[in-house]
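Showing subunit A:
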Amino acid sequence: MNLIGEKISYKPDEQFHLNDVSFNFKKGNLYTILGRTLSGKTTLLKTIAGLLNPDQGSISFEEKDFIKIPVWERNVAMVYQQFINYPHLNVYENITFPLEQRKLSPEQIKKDVDDALKTVGLVGFENRKIQELSGGQQQRVALARSLAKKAKILLLDEPLVNLDYKLREQLREEFKRIFSEGLSQDTILIYSTTDPQEVMELNGEVIVLDEGKVLQKGPAKEIFENPSNLKVAEISNDPPMNVLKGSKNPKNLNFENISLEIPNHFKNLEDKDYNFGIRASEIKLDKNGEEFEIELAEISGSETLLHLKRGNSKIIALIEEVMNFKIHEKVKINFNVNKFYAFGEDEKLVSSPYGGTNG
Partner candidate 1 sequence: MSKLYTFLKYFFITFWTVFVVAPFLWAVSTSFKDFQSVNSKVTYIPWLDFEPTLEGWRVLIKSPAKGGVDIVEPYFNSIFVTCTASLISIVLGTLAAYALSRFTFKAGFVRNNDITFFFISQRIMPPIVLSIPFFIFLSTIGLLDSLLGLVVVYIVLLMPIAVWIMVDFFNRVPKELDETALIDGCNPYQAFYKVVLPNSIPGLIVAGMFCIIFGWIDFFFAFILTFTEVQLLPVKVVALNSSITPWWSLSASALVSVAPLIIVAFIVERYLSKGNLSGALK
Partner candidate 2 sequence: MKTIKTCVTALISALLVFSPVAYADKWSDQFPHIKATGDIPGDCSYESMSKKNYKGKTLKINTHAVPVMGEPTALHAEQFAKLTGAKVDVTHTPAGDLYAKAMVPFQAGQAPYDIVFGFSNFINDWRRYLEPVPKKYVEMKQMKDVTPSHIGVASWDGVMYQFPVDGDRHYLKYRKDVIDNPEYQKQYKEATGKELRVPQTWKEYGEMAAYFNNWDWDGDGEKEYGSAEVMKKDDLMYAAFYSRSAAYSKNPKTPGGFFFDLETMKPLINNPGFVEALTDWVEATKYVPPGGINFGLGDEIGSFGGGQTLFSFSWDDAFVAAMQPDSPINNKVGAAQLPGAMKVWNRKTNSWDEGFNQAPFFVWGWAVGVAKKSKEKEMAFDYLCFFANEANHQADIGIGRFGVNPFRNDDFKVDVWTQIGWDKDIAQSYVDTLAQMEQSKNRVFPLRVPGTFEFNAALATAAAKALAGQLSPQAALDEAAKQWEDILNRVGKDNVRKAYAVGVAMEDNKQ
């Protein structure tokens, strides 16, 4: 009864948009697809919706070959990152549109629409024109339309990306509520995003996608704690995880003429060259630390992002206060060595502070 995709490939031009993607989605669950822009997220969602036919592979749902079913009979719902509604219809008509298409009874339609409006908080907006709504409201309409349909598969393609910061935070909170109360246990919810934080907050099963390939699958926590390789580590962190080329010897870790103590979880590592990974948030200013040169300092909200350089290495540090820095100024920093990751020269995870290893 699951939505199962096997070895799906889609290659409309020179490049793979989907490359050998397989999945098994169970009803009642939330799946997030994490990947950078153009990583194939939208393509995957469109393939599930039936808007694209893969060149290879199969999709089945409720034991039926899904590919043979045209999109308009699949009973899926989709919310786009652009706020897609029917501009010629008002809010109410927009939401009834799919229901009328399914020829439901008027009473049923009315009930479903009212429920959906309540869920997304647009009661009272029924007769508004779409153009008169704000971006957030437009996206709520789109969401309401998807919810009212009670589709078995609900696809959300970066639904928050085009909203401003505040609205995004607010809607994200609501999404969590909506997903927990507004959806039946029959629904598979697939949510794509570029934002690791969203993935963590939604806390579902995650698929990390890059260049059309699945890099890692698993619960959000697992992805965050034990990224299976450097790519995943970059994608699943914002700012991306810092990478430092270095080596381990029996006494310490070395990179850029810096020597650090060997943390406990590295004790059993072979002595050789590694790509060490460290999150930006695990780097602190410390007068006794190592000297780096500031290339750029960004203030965002209550945090400061420092782009630092030493030798051939460039790293980003996240300082949790607002501070003014001059460019080319030298600062001293300290690495929380207990949070170091080690990736092999093949970029695969060798050791993580949370105990995971690859293979």
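The rule is simple: contacts are C-beta pairs under 8 Å (C-beta built on N, C-alpha and C of every residue); 3 or more make two chains touch, one makes a residue touch a chain; residues count from 1.
Criterion applied: all candidates are chains of the complex that A comes from, given by their letters.
Computed from a predicted structure; not experimentally measured.
Interface record for this complex: partner of subunit A among candidates 1 or 2 is 1, by the touch criterion.
Those residues of subunit A that touch candidate 1 in the complex are listed here as 12, 46, 49-51, 70-74, 76-78, 80, 82, 84-88, 97-98, 101-102, 142, 145, 149.
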